[in-house]
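The complex appears here minus one protein chain, its other protein chains still in place.
Each chain gets a letter, A and B, in the order it is written, and its residues are counted from 1.
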Amino acid sequence: MRIFLRLFMTILITFTLSVTLWAGGQSEAGSDNGSGNAGEVNVYSHRHYEIDKQLFTEFTEKTGIKVNVVNADSDELIQRLKTEGELSPADLLITADVARLVRAQKDGLLQAVDNQTLKERIPAYLRSPNDYWFGMTKRARVIVYHTERVDTEELSTYEELTSEKWRNRIAIRSSSNIYNQSLLASLIANLGADQAEEWAKGIVQNMARSPQGNDRDQMKAVAAGQADIAVVNTYYVGRMFNSDDPDEVEVAQQMGVFFPNQEGRGSHINISGGGVTAHAPHKANAEKLLEFLTSDTSQRLFAQANYEYPVVPGVSEAEIVKSWGEFKEDRLNLSELGKLNSQAVRIFDRAGWK
Amino acid sequence: MSNRRGWLIVLIVLTLLFVLPFAALLSGVFSSSDTWGHLSSTVLPRYIGSSLFLLLFSLFGVYSLGTVTAWIMTRYSFPLKPVLEVALIFPHAVPIYISAFAYRGLFNYGGLFHPIMPDFSGPWAAVFLFIFGLYTYVYLAARAMLATFGGQFIDTALMLGKSEGALFRRVALPLMRPAAVGGAVLAGVEVLNEYGALKYLGVESFTTGIFRAWFSLGDITAAIRLSLLLLLTVGILLAAEKLQRGKAGFTSSGRNPSPVIPLKIRGIKGTLLTAVLLFPVTFGFFIPLLQLLFWSIDASLLQQWGKLAVITTDTLVLTLSASVAAVSIALLLGFIPLLFNGGISGSLASLPSLGYAVPGAVIAMGVMRLSISADFTINRLFNPLISPLRGEPLGLIFSGSLIVLAGAYLIRFIAVSYKPIASAYTSIGGVYVDSAATMGRGPIASFFKIYLPLMKRASLFAGILFFLDAIKELPLTMILRPFNYDTLATVTYELASDERLKEAAPFGLILVALGVGVTIITMMLSKGNRKVTQGEKKA
Partner (left out) sequence: MKPKEILRTRGLHKHFAGREQPAVENLDLQLTSGEIYALVGESGCGKTTALRMIAGLLTPDKGNIRIRDREVYSASSMVPCEQRKVGMVFQNAALFPHLSLEKNVMFGLKGPARAQRARARLFLEQVGLAELRKAYPHELSGGQQQRVALARALALEPDLILLDEPFSNLDIRIKTKVIEQVRTILTQVDTTALLVTHDINEAYHLADRIGVMRAGSLIQQGDPAELYHSPADSYVADFLGTANEFELEKLQAIFSPLPAHPYGAVDTTGSAAQVILRPEDIEIVPLSQAKPTSEKSAEGKIEGVTFLGSRREYLVKAGSVKMRVSTPSHYEIPNGSWVQLTLKPEVHQHLLRRVI
């Protein structure tokens, strides 16, 4: 029996040692910064688009810095950063929404970056007032309508969507979706919490079906006649319009894009963006990657391939995006959306928005 | 025996490893939670209601479909029966979240069924998927019971002049009940564990609640409390099953096997039976499969060939290693109680199997907490020594590693491989340990030289069952996977939830194909097993 115990202990110790060495070896490979090699950068990203991967590859080719990516929900990534604490390997957090960046900042997961290039290229309202995060692309949350069943005359503002005439005609996704949370946050900021809650309840009443699917699915519901209008992000329309799937193109062709609140504060916009993590082991590389992603070339690619709005002024948009025309943006400081996020979630829960 | 104390220590250490993540979870339950009040007053009743709805209707359907198919397959013989024998189990190989997106594609705009019904979503759609995806749990258990012990009861009832309908209701159903309820409980755990499909269909449940509390509200304490509530529900299910088993009139123990000889049905009636049984196979397997195939061809498989190959290989390497580990641990867990004539060591050894009743998301949270605190401890202890040598701190060692992911699979599914191995040990018995000891050979020799060769078949079986479950696992994998790492399950789910159904299809297809392949191997193995033992007896 002693022999067996000894055997067991030996296996256990060998195992632990080899794991330790293996893990050590791994980060060893990535920590050659000082010795000439360009090293690596670890990215936690919510954006799981092909174009991002393509840009990362280009970045590696250009700088020699290897990009490691974990793709997951921003919420998941933030939790992961939190639990990992100072041991986290992550250098850069990229989310698809500003509220998550603000939450990460509030939880102490990001660090301020004093980078002149970034500050010069990105307009002030699209980045953190104290340099914790930076916008990479811009998207508007708009109303799409079925061109045959709805007249643009009928549409005006987000607020107006709660009126009687839209009863059972609106398709909109779940309240666990961050874009909806940010939209509601902007309403709280502009109208106050009470009116925002009334608004949420009004929308729930007017829903054509219980919330499900993503923005693409909302447009399909409109095309299928289940609903007449939907609230979606602009780039979804662009992507469907240029899809490989003829069915999706057919859906998109029936949609019209309407920018709400043009007479007043402007349409609600949001960014996807990134921030350097508080304990980033490769901080310099993370900044380099951010700079690269805000370069004209990258911005153009984001716009062309993903139908998002560039954050850098002067970079041109995709053809389809241009065809919707210029619009007035709600210039509310984006960090507000983050601050109001958890209030928005609670209002959704109270309003019974699934 | 005092000289076997070492083995007891090994057993205790192993069991502790399996139980620790739950302890790590429990330790978090009393921390303060700022959203618990809000959750319990707004959405919690909805989650409970929705989960109960799903449980109630799904289990009713699963139970009915499972017992009826078991009855028909046991009692009658009809055209195509050998084919159905295999095909009826295929739905088990299709993860619910995959059939969810296949069906949704069919009913969506542009889908084949769209003109008939424009929408496939909500709780009823989920119930539909659960029934046709999970009935196999009841079917397999009930059929085994009926086929083994039913003969004498059916013969007696026939002599008393009972009709076929009465045979089913008054003889077969009560006889199948304990096994069928056991299967239904497992199906219930699967219902509670489902995450991907429900999120996709817009149905709320406990598991979505856990994710919402943790991620959307950032409140881990609330998430832990929700998981414990879920555990409680599972506990109640299990207890109810124990209770009904205790009261059951028919139990398999102490009964002589009495196989059922099937009644031949030909002509229209026979064809009708075949048609009836084709229903579950069609809805649970062929429709999703054909949809996946159709999309895969459409998406021109070749374009993604490289990615497909990489992810399939990664998935296989991970799942196979986990399966090997699971079998090894199950072999050890089952062996040690033999040295002590069961007793407390037997209970200890079966403790890790409880993980099967715990939803993947809950296990993932426990494992993550545990691995993080292990990493912090290691860093605190060794950094002063190692940092100067390496030029940087150790960093994360366990967290986000494949070893921890594989370990989490073990915790979740070890029961699946422990069960066949433990029952093989029981049928062999502990006498060879004593016998070897009197020949001067200790437990190690008897483990390697006697039991291991005798356990070959059971081990293979155990490994296959584990593989089949682990390869489908989604929520746990989503939470624990490392950098740049995807499994077939996560890719399929991510692409599908982004409505990129066609791109998702090839990955889902491979996953289903692997499952079907493995299922067929299992069937052949258990058939071959019977033949081999018979052959041995004759010789």
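Please note the rule applied: a contact is a pair of C-beta atoms (placed from the backbone, for glycine too) under 8 Å apart; a residue touches a chain by one contact, two chains touch by 3 or more.
Note that the structure is predicted; figures quoted are calculated from it, not measured.
Asks: Since one chain is left out of the picture, which of the remaining chains does it touch in the full complex?
Replies: Contacts of the unshown chain, counting the full complex: B.
Asks: Pick out which of B:119, B:155 or B:434 touches the chain that's been left out of the picture.
Replies: B:434
Asks: Which residue, B:173, B:454 or B:525, contacts the hidden chain when the whole complex is considered?
Replies: Residue touching the absent chain, from the options given: B:454.
Asks: Name, in rising order, the residues on subunit B that touch the hidden chain in the full complex.
Replies: Here the touching residues of subunit B are 1-3, 431-432, 434-442, 449-450, 453-454, 536-537, 539.
By definition in this document, only the chains that are shown with their structure count from here on.
Asks: Would you mind writing out the residues of subunit B in touch with subunit A in their complex?
Replies: Residues 3-7, 9-10, 35, 38-39, 42-43, 108-110, 114, 118-119, 121-122, 200-202, 204, 208, 212, 214-218, 220, 368-369, 372, 375-376, 378-379, 386, 390-401, 403, 442-444, 478-479, 481-484, 494, 497-499, 502 of subunit B touch subunit A in their complex.
Asks: For a test of understanding, state which residues of subunit A touch subunit B in their complex under the given definition.
Replies: Interface residues on subunit A, with respect to subunit B: 1-5, 8, 19-20, 23-24, 27-28, 31, 42, 48, 68-73, 75-76, 78-80, 83-85, 87-89, 103, 107, 174, 176, 181, 209-214, 216-217, 220-221, 223-226, 244-245, 247-248, 250-251, 281, 342, 345-346, 349-350, 354.
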